[in-house]
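Note that this complex is displayed minus one protein chain, with the remaining chains in position.
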Amino acid sequence: MLTIAEHQFSSRLFTGTGKFSNSQQMLSSLEASGSELVTMAMKRLDLKSRGDDLLGPLLESGVKLLPNTSGAYTAKEAILAARLAREALQTPWLKLEIHPDPRYLLPDPIETLAAAEVLVKEGFVVLPYVHADPVLCKRLEEIGCAAVMPLAAPIGSNQGLQTRDFLKIIIEQSQVPVIVDAGIGRPSDAALAMELGADAVLVNTAIAVASDPQAMALAFKLAVEAGRMAYLAGLGGQSIAAIASSPMTDFLNAGA
Amino acid sequence: MLTIAEHQFSSRLFTGTGKFSNSQQMLSSLEASGSELVTMAMKRLDLKSRGDDLLGPLLESGVKLLPNTSGAYTAKEAILAARLAREALQTPWLKLEIHPDPRYLLPDPIETLAAAEVLVKEGFVVLPYVHADPVLCKRLEEIGCAAVMPLAAPIGSNQGLQTRDFLKIIIEQSQVPVIVDAGIGRPSDAALAMELGADAVLVNTAIAVASDPQAMALAFKLAVEAGRMAYLAGLGGQSIAAIASSPMTDFLNAGA
Amino acid sequence: MLTIAEHQFSSRLFTGTGKFSNSQQMLSSLEASGSELVTMAMKRLDLKSRGDDLLGPLLESGVKLLPNTSGAYTAKEAILAARLAREALQTPWLKLEIHPDPRYLLPDPIETLAAAEVLVKEGFVVLPYVHADPVLCKRLEEIGCAAVMPLAAPIGSNQGLQTRDFLKIIIEQSQVPVIVDAGIGRPSDAALAMELGADAVLVNTAIAVASDPQAMALAFKLAVEAGRMAYLAGLGGQSIAAIASSPMTDFLNAGA
Partner (left out) sequence: MLTIAEHQFSSRLFTGTGKFSNSQQMLSSLEASGSELVTMAMKRLDLKSRGDDLLGPLLESGVKLLPNTSGAYTAKEAILAARLAREALQTPWLKLEIHPDPRYLLPDPIETLAAAEVLVKEGFVVLPYVHADPVLCKRLEEIGCAAVMPLAAPIGSNQGLQTRDFLKIIIEQSQVPVIVDAGIGRPSDAALAMELGADAVLVNTAIAVASDPQAMALAFKLAVEAGRMAYLAGLGGQSIAAIASSPMTDFLNAGA
């Protein structure tokens, strides 16, 4: 079981609500994924009513909602969005996203740390989305973030674990859960992140844009389980030379 | 369902019997893998008796045995081994392996094609282990091989899909099933091969040398299913720039 | 010509003084490299005398010295070191390095920005060593840094351009020179950085630890020139399929 801020998760696949072609498809995909933590941008909420066709069913499904501050350019904007989210959804959980760059949506390390410091003090359970920067992750852990969410590649790029070697350092050094976020394009990417020792992955685009999102959600579910299982089962090392699995044999004499 | 030579397989994970620390571990791992096709070197068989502790349980388990010619240096040796295997195991199925190089165990294209021509004519169901050489795979298909087994990396190296771009060409061009063999070190490698469109993968070393082979076998089972499912579900393309899954929002006005 | 803070460089290969087995080897290697900017840690200076066997010849060689703050854990320590360096060497140029982590020596984004803000105001020509974080690079540019020095891989790891895709974004977005620093292990890595459009590279370990540092320095010199020249000459794109350089011919009829 994965524990974040004293909350236990049996699924290590976190998902999001963006880019699905309609709400029904989103809901059936999230169900197929087995995900217990689902992030959503504030814009997607009709904050005045829980009765809309998205939020109501999501809440009924029993998943934990993780509002995010996507769209915030500065710490100040993110803090304001966080407070609105807490009030609207009655949850202190927050995915902190601050990305001033409209093209690559890469996170701002300075604003993110500044906002995290304020929000942690205000009692938020802060999960910051950051570059795969081991020193920044360590600082976010030290000021009380509940987990860190380093990126694999730019959001929505489906490019896989471009930051692999830095993710390994983050995993090695972190005392809080490491959730690999952004850029995971295939189930094999998710499996690899888990094999490296990540505690969870967050996948949204790759599921939402698949031809069959529900089947893709299930594929990611299996891949995350496979990767975690392999990590626990002890992966063998790599070697340059071949090592025969069917060693040189004396079969030519075997029938003699 | 995968069909090879009119035989149907519901599992796309093929395995082998090498390198396990004992027979019991091997049998429980093969069971966990769900594999329906298991390759074994002739040496491992006590050809005079089906009552040994390996072959008997294997046959009882209902898996299809795929004897291989590992250890053969030439077409002549491989053909002889194939005939012995058919007689001993009463199966025309054969994994054709000819690797004269003791260090990297890389297959010989010339001897392999020559042996395959003879063995196909003799009624064998030939599955040749080859370099990821698209032209060679095409020729093996044309002379009647039931499938092709291009390598991902040297046998036992656990290095993953080093030949990725050539595997894609082979998959694109092949009219017979493509089974990615050798070098698959992690479940994520197996998932990736399936995502690329491979029909099956063969994994042995990575399972056998894991700290917990049974758990690793199950991890590979899930990963292969995940990869196949993702292939069918239609993977999205990659992009250089980010594409927001939580698009730029007007949340700051949302509560107004 | 590369211009940084109104200073012109004809060589785009920057070097350092660390890890050489002796001073003579260092000096001959720096000469072979053609480098016009050489970084050195404060420790290496005998600050009371310019007559030591390292600093004297370096100053005589005409290269521009770039003192660095390696060893600083915080902005405060780095600022103090910078002031000492300026006084000792009579240069406002500074490579700002703050890495609290003793194992990977990865830079701290928060302390680096904080120190840079102070030092720029004090008139330093600040070249900060940073993670390949495009947003951080942009902020450092905006507060007046003369260039940015994103890392390719951990210092001294010789692992090459692990951060390649992020370096491309930094190069695309930056208005100040981009100097790829740390992790460049081979001349081909340096050439690739230049082909991607980097303005310069800094190489130290790979030269210093070579069996023949002087020859390696010359190899890096040529590789940097090659990479820059290729960038200017307009590299062709990549394609999946082959495109014949010797197109399908009618040579069989040619002699008829």
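Order of writing sets the chain letters: A, B and C. Residues in each chain are counted from 1.
What we mean here is this: a contact is a pair of C-beta atoms (placed from the backbone, for glycine too) under 8 Å apart; a residue touches a chain by one contact, two chains touch by 3 or more.
All figures in this text were calculated on a predicted structure; none of them were measured in a lab.
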Looking at B:I4, B:L37 or B:L113, which residue reaches the missing chain?
B:L113
Touch criterion as defined above, residue of C:G34, C:P109, C:P128 or C:P187 at the omitted chain:
C:P187
For chain C, which positions touch the chain that isn't shown here?
16-19, 39-45, 47, 68-71, 77, 80-81, 84, 87-88, 97, 102-106, 154-159, 182, 185-189, 191-192, 195, 204-206, 208-213, 215-216, 218-223, 225-227, 229-230, 232-252, 254-255
Contact footprint on chain B, counting only the chain that is left out
99-101, 104, 106-110, 113, 131, 133-136, 138-139, 153-154, 159, 162-166, 169, 173
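The rule we apply is simple: only the chains that are shown with their structure count from here on.
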Chain whose averaged C-alpha position falls nearest the assembly-wide average
A
So, comparing C-alpha centroids, which chain is the farthest one from chain C?
B
At what distance in angstrom does the C-alpha mean of chain C lie from that of chain B?
45
Set of chain A residues in contact with two or more other chains
104, 106, 159
